[in-house]
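Working notes for the structure below.
A single protein chain has been removed from this complex, and every other one stays in its place.
Naming follows writing order (A, B and C), and every chain is counted from residue 1.
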Amino acid sequence: MALNIFKYSSPASFYPLAGKMVPVFYGLAAVFTIVGLYISFFVAPTDATQGEAYRIIFIHVPAAWMSMFIYIVMAIWAGLGLVLNTRLSSMMAQALAPTGAMFTFVALITGAFWGKPTWGTWWEWDARMTSELILLFLYIGYMSLTAAIDDVRRADKAGAILAMVGGINVPIIYFSVKWWNTLHQGASVSLTSSPSMAKTMLLGMLIMAIAAWMYSIAVALSRVRLLMLEREKSSAWVQEILEQKS
Amino acid sequence: MNWGSWSNFIDMGGRGFYVWGSYFITLICIVFELGLLARQKRALWQRLTQLMKLNKQG
Amino acid sequence: MGKLFIRVIRRDLLLAYRRRADVLTTLFFFVIVVSLFPLGVGPEMKTLRLIAPGVVWVAALLASMLSLQRLFAADYQDGTLEQMLLAPHPLGVIVLGKIVAHWMVSGLPLALMAPLLGLQFDLPPEALGILFIALLLGTPILSLIGAVGAALTLGLRGGGVLLSLLVLPLYIPALIFGAGAVEAYIAGVSPEGHLSLLAALLIFSGLATPWITALALRIAME
Partner (left out) sequence: MAQEALLSLSLAPVYRPDSMLEVVHLSCLRGERTLFTDLSFTLSPGELLQVAGANGSGKTSLLRMLCGLSAPLAGEIRWNNAAARGEDFNRDLLYIGHHSAVKEELTPLENLLIASTFASAPLTESQALDALNRIGLGGREHLPTKALSQGQKRRVGLARLLVSNAPLWILDEPLTALDVLAVELIQARLAEHLAQQGMIVLTTHQALQVPGITPRQIALS
């Protein structure tokens, strides 16, 4: 096992392995999405307090989970890259960032779509929405910083520092916004606090979250393959792949 | 959950715009991300094969 | 160690004194931004009193963006930063010295100026005092966190804009507690909680950020 990890942590052997994994994860993502959507629309009952509008949570909540999970995973990969100086982990971090930003954006937009019929406004300055917005800023900052640095080694390391500093800050920001919010007015309804939440609702949310996981893995893997090709373009294994293709 | 008719399903108890709007935007986001990725992939392959040809000539 | 720390501060203060126009520019920027708000919002004193703490704080954040770009830039360009990295002392101590000096010429003047600007917004005298204390505790946090961003974006094209993008989101807790202290007082609540949290944030960032900045500088210089 240890030998395997060692072997696959080199881009040359990880590239073809990732290539085989990508379609599998796309397929799984499609299957889980179909099942999840079926449960969301045809199994889960109407919510007693929120009516049909609650069906937005089947994408909102998984997207919000993903936005946070991906940030944590990204910060861990980036940190590993900084400490252990492994090329692949830094590339994984950079491959995850755009997908994380996408889910953060989706969580914000769907939150607004849920807020309008429920709160009566598109936006509320509650702790979750605000932290989600700041998370989007952090993702954009990370991507801009790594894109602005030409030297890849510096880009990896500087990105890692930013990702980790941001990671420490997210909970601080969350709690400070929460505290600030309770002092001002206090958000009334929360998306998931409905007491009448049926088991099927939870099941739908979980299955959609699994679908989002599968999708993220597939996209991140195919993006990390591009990064590998780009960065190692003069190495023997990339040349070999290019020969085969043409 | 039995919706009865298509129009009921589309209407979502009067919240159709919000429910379908958020699902639609999510779809757009995913399509956008995948499209961007495919474009990056094409551009990179093109660049790399060109580079290889140049290297072979020179 | 302490001696070195003092020497770094004295050096940077001397340099700032020789380039005092820069210091004044930041201060005037702060004054102008704060003074623009009543013109945009309208002269209704009740509204102005309400927004005053937030306005002063946001203006302080923006002003710190202006001055942060200069924190390491000159030393980077003339090779002094290389000498600091190669000095037989912990880099974090040198960095902390530079941050303290930076705060004395950028944050401290803002804190001293703020009560005067608060008068434009008809804040009561006690609120002015709390505004001053909050800024006194909060502006060093801006310099400390900002230093990490300044080190990360060192020497990059478009570094100034990038710096704001990276650092401004991280300023949010300081903004919330800082502006909140004054708002709480005006609303008749004790501002003690806000100020203690601000102090906790200051201690935390004071302990952590010099070392993170030092690491970022080493990475930037590779």
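Criterion: a contact is a pair of C-beta atoms (placed from the backbone, for glycine too) under 8 Å apart; a residue touches a chain by one contact, two chains touch by 3 or more.
Values in this document were obtained by computation on a predicted structure and should not be read as measured data.
**Student:** Can you pull out the displayed chains that the omitted chain is in contact with?
**Tutor:** Touch partners of the hidden chain, whole complex considered, are A, C.
**Student:** From the listed residues C:G2, C:G79, C:P125 or C:G188, report the one that touches the chain absent from this view.
**Tutor:** Of all options in C:G2, C:G79, C:P125 or C:G188, contact with the hidden chain holds for C:G79.
**Student:** Have a look at C:L14, C:L119 or C:A187 and name the one touching the chain we're not showing.
**Tutor:** Touches the omitted chain: C:L14.
**Student:** For subunit C, which positions touch the chain that isn't shown here?
**Tutor:** 4, 7, 11, 14-15, 18-19, 74, 77-80, 82-90, 94, 221-222
**Student:** Of the residues in subunit A, which ones touch the absent chain?
**Tutor:** 150-151, 234
Throughout what follows, only the chains that are shown with their structure count from here on.
**Student:** Could you work out how far the Cα centre of subunit A sits from that of subunit C, in whole Å?
**Tutor:** Between these chains, centre-to-centre, one finds 32 Å.
**Student:** Taking the mean of the C-alpha atoms as each chain's centre, how many Å separate subunit A from subunit B?
**Tutor:** Each chain reduced to its C-alpha mean, subunit A and subunit B end up 16 Å apart.
**Student:** Can you name the residues of subunit B that touch subunit A in the complex?
**Tutor:** Result: residues 1, 3, 9, 12-15, 18-19, 21-23, 25-26, 29-30, 32-34, 36-37, 40-41, 44-45, 48-49, 51-52 of subunit B touch subunit A.
**Student:** Name, in rising order, each residue of subunit C that touches subunit A in their complex.
**Tutor:** Contacts found on subunit C: 148, 152-153, 156-159, 162, 165-166, 168-170, 172-173, 176-177, 180, 184, 189, 197, 201, 212, 215-216, 219-220, 222.
**Student:** Sort out for me which residues of subunit A touch subunit B in the complex.
**Tutor:** Subunit A residues touching subunit B: 41-46, 51-53, 55-56, 59-60, 63, 98-99, 102, 105-106, 109-110, 113-114, 116-117, 215, 219, 222-223, 226, 229-230, 233, 238-239, 242-243, 245-246.
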